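The complex appears here without one of its protein chains, the remainder shown in place.
This part shows subunit A:
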Amino acid sequence: MSWLTEFVRPKIQGFLKKEVPDNVWKNCDSCGQMLLIKDLEKNLNICPHCNHHMRASVTQRFDWTFDPNSYTRLDLPKAPVDPLQFKDKKKYADRLKENKTKSQLDESIVVAHGTIEGQKAVVAVMAFEFMAGTMGAAFGEGFIAAARLALAQQTPLIVYTASGGARMQEGMLSLMQMPRTVIAVEMLKEAGIPYIVVFTDPTTGGVTASFAMLGDIHIAEPNALIGFAGPRVIENTVHEKLPEGFQRSEYLLEHGMVDIVASRKELRPTLAKILRLLSNTAQPSEKVA
């Protein structure tokens, strides 16, 4: 089977850590309190006043998930760039360039492998800072590469989701990433490899409606927006006030869509515990289809 033989070879990729000066402040997105960024980062971007979980960068996610200095980033495969030659008020090609410069990332997914409390794992992080974490062809290739690496290493795959949905500028090629990512999930399921989804704020649209909702275990950060349609679209359709806490992590827990709502501080131990519980139980199946 072509999809079994052509898995991607991991490549070591260096990265730089930026030091934040001591005197930079930021207001909490939720309660508005002034917070020293340095303190905020030490507290995993959680507001000490209101427990609001602020967005995190890809590097932060890796640092908070993996054991210190244990991870290696994966060089992701190439994908069609601007296949539609899309242009709205701005050219998509220009938007991509701007997002690359601004985020210092190549696309809306970054993949690394390393250890979590000594347990090997592949971790894919969706970068909301790159075009709102939208899913285009490059994302799809990255996700498939992550699954193939997990398959090749026989280690669990953990995915942090954050997405505004489809990458409109890639048209139907974007929509087709829904079945493509589900195929990647199916490869893991057949091989008995654990696949854990960590929902972060916000996760909506085609991402929620494909690979994200197919995890063996679903964990969500507190108060993350998780849904198919965005709240504004729903409000404009039904002309009703949305219920309190609608589409938030705790609401999804209540409605049976996630297993655990975990504070960011509990995430690493929770993931490690699950990995330990599910390790050595997998029976790689011989079946390919």
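Keep in mind that, in the parts below, a residue touches a chain if its C-beta (ideal position, glycine included) is under 8 Å from a C-beta of that chain, and two chains touch if they have at least 3 such contacts; residues count from 1.
One rule holds in what follows: contacts and distances are computed from a predicted model.
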From the options "Transketolase", "Xanthine dehydrogenase small subunit", "Acetyl-coenzyme A carboxylase carboxyl transferase subunit alpha" or "Aspartyl/glutamyl-tRNA(Asn/Gln) amidotransferase subunit B", the chain left out of the display has the UniProt protein name "Acetyl-coenzyme A carboxylase carboxyl transferase subunit alpha"
Chain not shown: contacting residue from A:T155, A:T200 or A:Q247: A:Q247
Touch as defined at the start, partner being the missing chain; which of A:I37, A:A152, A:I183 or A:L278 qualifies? A:I183
In the complete complex, which positions of subunit A touch the hidden chain? 1-3, 78-80, 83-84, 86-89, 137, 140, 144, 166, 168-176, 178-180, 182-183, 185-186, 205-206, 208-214, 226-229, 233-234, 237-238, 240, 242-243, 246-247, 255-257, 288-289
